[in-house]
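Dropping a structure here in structure tokens format, bear with me for questions.
All protein chains of the complex are present and in place, except for one that has been dropped.
Labels run A and B following the written order; every chain starts at residue 1.
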Amino acid sequence: MIRYLVKRLCLFVPLLLVITLLSFCLVKIAPGGPFDSERAPLTPEVERQLKARYYLDEPLLKQYMRFLFGALQLDFGPSLRYRSHSVYEIIRESAPVSAILGLLAFGFALGLGLPIGFYTAARRGRWQDYTSSLIIIVMMCTPGFILAPILVLVLSLKLKLLPPALWGNIEHVVLPTIALGLIYAGRIARLFRGSLLEVSQNEFILLARAKGLPESKVLLRHVARLAILPVVTYCGPMLADLLTGSFVIENIFQIPGSGMMFVHAALNSDYTLVVGLVTFYAIILISLNLFVDVCYAVIDPRIRYE
Amino acid sequence: MNKGSPKLVNADQCGSMEKRSSLGLFLANKPACLGAITLAILIGIVITWPIALKIAPLFGQEGQAFAITYHPLALSDDQFQAPSVKHWFGTDVHGRDLFSRVVYGTGISILVGITGALISLIIGVAWGTVAGYAGGRIDTIMMRIVDVLYSMPGIIVVIVLVTTSERFVGDKLAAIIPTAKTMTRFLTLIIGLGAVSWLTMARIIRAQVLSLKNLPFIDAAKVLGASHSRIIFRHIIPNVLGIAIVYWTLTVPSIVLYESFLSYLGLGIQPPMASLGSLIAEGVEQINPVKVYWWLIVCPGAVLLALLVSLNLVGDGSRDALETKRLT
Partner (left out) sequence: MRSHRAAITKTAPNPKKRFRDRVARITQPFAICLLGTLVCIGCNFKTSRPDLVIINGTEPESLDPAIITGFAEMRIAMALFEGLARPDPITGKPIPGLAERWEATDDGRVWTFYLRTNARWSTGEPISAEDVRQSWLRVLKQETAANYAALLFCVKGATEFYYGKTTNPETVGITVLNPTTLSIQLTKPVPYFLDICALPVASVVPWRVIQAQSDRWLKTRPLPTSGAFQLVHWKANHSIRLAKNPYYWDAENTQLNIVDILPIGSPSTALNLYLRGYADIIWDKDMIPPELLEELLQRPDFHKFDYLATYFIRFNVTKPPFNDSRVRKAFAMAIDKERIVTKITRAGERIANSFVPPQTANYIPAEGLPFDPARARRLLAEAGYPEGKGFPVVQYSFDAAARGAAKLNGKIAVELQNMWQNTLGVRVELRQLERKIFFSAQSQLDYDISRSSWVADYNDPSTFLELFTSYNGNNRTGWKNTTYDELVTAAAVEPDMEKRAQLYYQAETLLIKEDPPIVPLFYFTGVNVFDTNKVAGIHQNVLDLHPLNAIKKVTFTNILPSFTHKRTGQP
């Protein structure tokens, strides 16, 4: 187990290097630099100055080396578009926002999905099962960017209950959380329901039923602990998806998180910010994957990694 | 869901434990049938509507007027009409008929979904088969690479890929071939989306190949002197095709969703081509309390929902049918 962990950790850095190098090259190849604008197109002097200041006139490899060296000191350089901000600062300010949004949506997905899945499994075979199964499927397939504007229209503009955008207060988190988390609530509900049904096929549950307990009690006391397993293992990939799913939600609600930053950076050819954000996301994803794998091993000692 | 676990069929199917075809199992699954029917209706409309528009001018004046009013690119002064008898889904900001646009958009979304999933199928099957069949070190290396790629933030790769490749193509090529820009965007989207979705497929296929590899008929083929490629192409691949297709149907909705994401952000399909995602994006732009053009979101949104739900139902149904058949 420890050996496995060590092996995985050793792969961490080379993996990161490959990812950053790839994104670095991709972004540099693109024409259309970050400095063109209408009002004052670059005079040759200004352009030369800017290029020199941001080392854009050096060969590619040298730029990459410079980037790596700086990265080790957590200095990813200034954003090329927002020149007073450094990439590290931007990530440091925007990452917590995305993290909060993601975690809230995560909690919402679990808090909504588990009970619904449970209820559907408990009422198996009856009409409640079919209707709530249908609801689950619809929940699963409603992407945030359809739900969000409808929520904004109804709850914010018509009923005037909540703000339509921005971030900063408790009232601001409600709509984005729902829009982001609903699709995952549906997936969790379905997963949990399927898992509950599967586990309840087991023989020891027949014994519980034979004891005369009502279905829901059976499910709750005996089945749920086992059935929760696939849900727990799905949590890892779900967190990773939440990270990327937040892009669109942040865009709609103008939430200053890293997702929105990334989209802006990609559209503005802001090389340094793109590479910085890709590195950041890669670190999170790799760590998340490692955490999930460790979870598997912890939960079930039958799993052995060589 | 746990793969490979013994799944006991529920009481409904107990009576028919004798050999039933996968199709029969699928048809017995009511939601899956519903999904299939919806999908068939959607695809039917997507195919027949453009044909109707093309042949309408042959029917004289009325036909011509019909073709012009309902063409998705026809600008008119009828902006922002609510759904009515004339325009079933209303019109958009340029006076274009929304129903037509939604139909064409659904077609594009489905096309992107199917071809993107196809690319992921090809890559996944190839990768998984080679890894599973070769075994040993090659297998380990290939699956390590898959593990590694899992750590790449997929949508980010697609975004960067899409934004850079089109600039790479640039205006020079677009000057030569007028549709080069839209085609490039389309192609990069498909390739990019497919390239980030093949990982699960590869794992599934590899597991399948691993279990197939040890079956007696493969040994028999080897004894008969079949070369590796012959074994792979004649024996292994046909047998994994079933599960591959099933996972392909499950990948399609996720690619359609992915593409809608990107189109919403302005990075996917560009105007004047439209996909459901970009139509919804246009609708979202119109959300305000002054004038509520709800049909601009609700109509494409409902269609996208129906598409995803039916794709999911069909995918699940076929997976359940295949698993049940495999295990009974």
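Heads up, the rule we're going with is that contacts are C-beta pairs under 8 Å (C-beta built on N, C-alpha and C of every residue); 3 or more make two chains touch, one makes a residue touch a chain.
All figures in this text were calculated on a predicted structure; none of them were measured in a lab.
Remark: the omitted chain is touched by one listed residue; of B:T48, B:T140 or B:N288 this is B:N288. Contact with the chain that does not appear here is found for just one residue of B:V112, B:M142, B:I204 or B:I236, B:I204.
Touch with the chain that is not drawn comes from one residue among A:L11, A:V174 or A:L226, which is A:L226.
For the chain missing from the display, the contacting residue among A:S86, A:T120 or A:S246 is A:S86, taking the whole complex into account. Seen across the whole complex, the unshown chain contacts chain A at 31-34, 36-43, 45-46, 49-50, 53, 78-79, 81-86, 89-90, 93-94, 96-97, 99-100, 103-104, 107, 152, 156-157, 160, 163-170, 173, 187, 202, 204, 225-226, 228-230, 232-235, 237, 251-254, 256, 260-261, 264, 268-269, 293, 295-296, 298-300, 302-303.
One chain of the complex is left out; on chain B, the residues touching it are 1-6, 75, 79-80, 93-94, 150, 167, 171, 178, 200, 203-204, 207, 254, 266, 271, 281-282, 284-291.
Criterion: only the chains that are shown with their structure count from here on.
Against chain B, in their complex, chain A makes its touches with residues 11, 15, 18-19, 23, 26-27, 29-32, 133-134, 137-138, 140-143, 145-146, 148-150, 152-153, 157-158, 191, 194-195, 198, 201, 230, 243-245, 247-248, 251-252, 262-263, 266-267, 269, 274, 277-278, 281-282, 285-286, 289. Residues of chain B that touch chain A in their complex: 1-2, 5, 7-8, 31, 147-148, 150-157, 159-161, 163-164, 167-168, 170, 253, 257, 260-261, 264-267, 277, 280-281, 283-284, 287-289, 292, 294, 297-298, 301, 304-305, 308-309, 312-313.
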